[in-house]
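One protein chain omitted, others in place.
The letters A, B and C name the chains in turn, as written, and every chain counts its residues from 1.
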Amino acid sequence: MAQPITKIAYHTAEAIYVRGASLVDELIGQLTFTEMMYFQLMGARPTPAQTRILDAVLVTLMEHGITPSSIVSRLIYDSCPEGVQAAIAAGLLGVGSTFIGTMEGCAANLEEMLGAPEGEAARAKAIAQRVRAAKQPIPGFGHPHHKPDDPRSPRLLAVAGEAGVPGRHIRALRLLAKEVDAAWGRHLTINATGAVAALLGEIGIPAAVMRGIAVVSRAAGLVGHIREEQVEPSARFIWSTVSEKIPYAGG
Amino acid sequence: MAQPITKIAYHTAEAIYVRGASLVDELIGQLTFTEMMYFQLMGARPTPAQTRILDAVLVTLMEHGITPSSIVSRLIYDSCPEGVQAAIAAGLLGVGSTFIGTMEGCAANLEEMLGAPEGEAARAKAIAQRVRAAKQPIPGFGHPHHKPDDPRSPRLLAVAGEAGVPGRHIRALRLLAKEVDAAWGRHLTINATGAVAALLGEIGIPAAVMRGIAVVSRAAGLVGHIREEQVEPSARFIWSTVSEKIPYAGG
Amino acid sequence: MAQPITKIAYHTAEAIYVRGASLVDELIGQLTFTEMMYFQLMGARPTPAQTRILDAVLVTLMEHGITPSSIVSRLIYDSCPEGVQAAIAAGLLGVGSTFIGTMEGCAANLEEMLGAPEGEAARAKAIAQRVRAAKQPIPGFGHPHHKPDDPRSPRLLAVAGEAGVPGRHIRALRLLAKEVDAAWGRHLTINATGAVAALLGEIGIPAAVMRGIAVVSRAAGLVGHIREEQVEPSARFIWSTVSEKIPYAGG
Partner (left out) sequence: MAQPITKIAYHTAEAIYVRGASLVDELIGQLTFTEMMYFQLMGARPTPAQTRILDAVLVTLMEHGITPSSIVSRLIYDSCPEGVQAAIAAGLLGVGSTFIGTMEGCAANLEEMLGAPEGEAARAKAIAQRVRAAKQPIPGFGHPHHKPDDPRSPRLLAVAGEAGVPGRHIRALRLLAKEVDAAWGRHLTINATGAVAALLGEIGIPAAVMRGIAVVSRAAGLVGHIREEQVEPSARFIWSTVSEKIPYAGG
């Protein structure tokens, strides 16, 4: 079996190197978290525009109140207060296909458009009609609570525009949005995961790890929920409320 | 049972509010990830000094090459490539008491010193002698690979000094280090978790969630390892190497 | 670094051996799950009495209705329906110190009694008085819902008695229970984790992996909750119920 190599990091007794840079001499105190994350992942230092876009994405996805993942982290923290990492990990297991994973489906559609020989607009129309005909939801569009429009999406797209990125993914998303509305016969909002897919595409993040960006951001949000659980416990209340509301109706 | 409340976030059809600020109008595009994380956790916007210190900590803990947590994430990714979040979560479960959790023990010792009526120096001496007499390791000191000194620690302390934080925790850590060397009869380095405990104490992060800061940073590092696994697979090699090296020696 | 060995299992192209026995020729179709679990863990085949006791423990811990771990598994399943294993793993992270981990504290007290030179009864009294004086809960005793007595405990102890195990741990538990009631000045029930600690001690399961027995049993219970979630979804209802009941009360 071929021996793999790593290009990420190594260390000696005196130093740690990440992507060829000295952690101590070149990174700590000089890079922000977001710059370091981009550098570690992509192997190149981000431009200011890339940093600004990645920050906007990370800020957007961090927090949405009492959600499945924050409920999970609170319950696990109460059961296992000695393991803050386990409470966070449990909540992160909810960053699956239902909510956040749609980002990848949207990114795939944008990639398909950008490589289409017949042009992006024609492919956007074909994608929208294909998904609609299959009676499936189209990833990156629609939101159960935020109507008529998800307020995060125009802001994210505006930040990217201000940052001055090339804009191919964002243009593709707008084209797709037009065709989605036409195929559905009504307005479907570009939701936050749709806008995020376009922004991360703009800064070169591969679709296959986009979900990881959301995981990092949500991890930070869950730390806040665990802290609140420490000072204002909710887990026992959640447990008793839920068990009362789901009655036994067996034989 | 008393009804708990949350002070973190809520949303309406048109807007999302985090700690009282509009996510769309006041946070996205205006805060860095690190500022947002501090704001969501602490309920107050960080000063530039606090942001600089938190960035330094997050940059420090992100990456240390091929470690238990990165090996775990690579193996789980190979077994479950459809769930990047599960691979990250599995790796994060390694942020336990052995490596990172020592941060909390160090923070507890610093807190004990800062509240001691007999003075910080006297308490530092008592702590060092107590731990030494119990033949236990003292959290935040010593490192198996980085000798004589963990190179990250002086850099972290210097960043905090440049940022101009009050400095009580850092002064306490230095006092403790002096007494540790005396009690052990030889030099023990302040390791990265020791320095991090002091820095996070300086910016007001409660000891009970310090481990969460490490989790967020490591999550970012693990995204990079999963990306490398996608383009340069190592998991099957790890599996075969390990199984060859641990021979069966049963009956 | 010394090379470790394994005594558990190995395989060739034609066969798999577990603890020296051929999986195909000697185990599949001949052992029950419980016998196989004991054999794999302990390296020796269980006696009928040991199997009966381990079955009783595994049956006891499997299911307790709508609990934190079953709520967690339902929520994660809804977020990530492609990963049943992640939903189970998330729920299992709740098998921590708060509920199940008390088993280990109880086992430690029983071990302390069994090795006490002054006799078991004298040590039981000392343990009960020590814990009471420290105003701490005593692991394995008391239950918030099942009063005056946890109904599972006498049944577990009866099963062990019928099975005819030596009975040293069970006798120790009864001695401790008497001293607990005396030290507290009122009756505290032996709860299920207390009885389980004694039973697992009787069959030689080390305290350090007793929690693992509970994990296996709970894993089975969570499969049932996930199946119910598939045919009778509850996760969205749980989410909306909890978020309505925890109001935002920030600035």
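Here, contacts are C-beta pairs under 8 Å (C-beta built on N, C-alpha and C of every residue); 3 or more make two chains touch, one makes a residue touch a chain.
Worth saying up front: this structure is predicted, and the values here are computed from it rather than measured.
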| item | value |
| --- | --- |
| Hidden-chain contact residue, picked from the options A:20, A:119 or A:148 | A:20 |
| Option from B:31, B:59 or B:76 whose C-beta touches the chain left out | B:76 |
| Touching residues on chain C - with respect to the absent chain | 1-11, 13-16, 18, 23-25, 27-29, 31-34, 36-37, 40-41, 52, 54-56, 58-60, 62-66, 83-86, 88-90, 92-96, 100, 145-147, 151-152, 155-156, 158-159, 162, 206, 208-209, 211-213, 215-217, 219-228, 230, 232-234, 236-237, 240 |
| Positions on chain A where the hidden chain makes contact | 3-10, 17, 19-20, 43, 80, 82-83, 85-86, 89, 245-251 |
| Footprint left on chain B by the chain that the document does not show | 65-69, 71-72, 75-76, 78-83, 86-87, 89-90, 93-99, 234-235, 237-239, 241-243, 245-246, 248 |
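Here is the rule we go by: only the chains that are shown with their structure count from here on.
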| item | value |
| --- | --- |
| Interface residue identity across copies chain A, chain C - same or different by half | same |
| Whole-Å gap between the CA centroids of chain A and chain B | 23 |
| Averaged-CA centre spacing for the pair chain C and chain A, given as whole angstrom | 37 |
| Of all residues in chain A, the ones touching two or more other chains | 65-66, 83, 86, 89-90, 93-96, 234, 237 |
